[in-house]
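The structure appears below as structure tokens.
Missing here: one protein chain of the complex. Every other protein chain is in place.
Coming up: chain A.
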Amino acid sequence: MAIRAKLAAFGNRSLATAIASRYRFISTLVLAEHEGGPSLREAAQAASCYPSVSQVLLADSDKFTHPLAEPWAKLLHVVHKKGNFSHIVTASDSFGKNILPRAAALLDVSPITDVIEVSGSHLFVRPIYAGNALSTIRYTGSDPCMLTIRSTSFPVASMSAHSKSSAAAIEQVDLSTFSEDDAVGKSKFVKLSSQDTERPDLGNARIVVTGGRGLKSAENFKMIEKLAEKLGAAVGATRAAVDAGFVPNELQVGQTGKIVGPELYMAFGVSGAIQHLAGITDSKVIVAINKDADAPIFQVADYGIVGDLFEVIPELLEKLPEKK
């Protein structure tokens, strides 16, 4: 069974490939994002080494420099018309969520977003109501079945040792039919403002240290950053902490922010609103520090300390071993 992967670019988002190989969908198109780093060609070569990838499609054009939904959705449309895939999969991040539904509309299919479990080739589980219920959905329409998957719910695909020799073919996408008539060109990228940071990415971090309203100020929030540094962890925040201006929006964890699934999640001064808990339930071990013993966060925490975070954090900083 051929599994194809189209990668206009490729980063570390190999999870969709893992699903494709596990469930042997007839032919799955994986849309992957590639952030900086190697050149497009190098990224495609890296993608071609995954055992489940049988083909890498490379769309090399200035139109795809920025993650604009209009050209990217059109690209998926064009590529599908030629390849007739049974499934089109991308990660459920702000890149995938922006593009895939638009492409699905162009192909007249209902996408299934935020998949956390693949139960069959057309049967999927996704959370609804901020994770307070799980909905099992069957796709009954015609091909392609289009999905965004929650990356924290799936293992990362590994490159096997011998794979270099059996690398998949890399093929250029024929962009001659890529028309300018639609919305392509009606949106322009202006800028991306981001915090340059050495810390690991929230979505992939092994440890996440999160601060809530209990931190009280942006100044105090630096304690969270210090602790994260010591643990080699990513920094997260609750909506309340972001709304109060302690930290920028991209650190928000929860239903409408980032979904995380680290080995260790440490929550300081976080009460545990359902919208926040929706983003952390994939975590292996949850630790909560809050002075309110009745805070809902303790109902999901594996270990809790009822106490003042302004005393606990300095003590942790002193006693925790240096990161490996």
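Everything that follows uses one rule, which is that a contact is a pair of C-beta atoms (placed from the backbone, for glycine too) under 8 Å apart; a residue touches a chain by one contact, two chains touch by 3 or more; residues count from 1.
Note that in this section contacts and distances are computed from a predicted model.
Hidden from the displayed complex is a chain whose UniProt protein name, among "GPI transamidase component GPI16", "Electron transfer flavoprotein subunit beta", "dolichyl-diphosphooligosaccharide--protein glycotransferase" or "Putative 60S ribosomal protein L14", is "Electron transfer flavoprotein subunit beta".
Touch with the chain omitted from the figure is made, among A:40, A:167 or A:183, by A:183. Residues of chain A that touch the chain left out of the display are 35, 67-70, 73, 93-95, 97-106, 108-114, 123, 127-142, 181-183, 186-195, 203, 207, 231, 239, 242-243, 248-250, 255-256, 258, 263-264, 274, 281, 284-287, 293, 298-306, 312, 315-316, 319-321.
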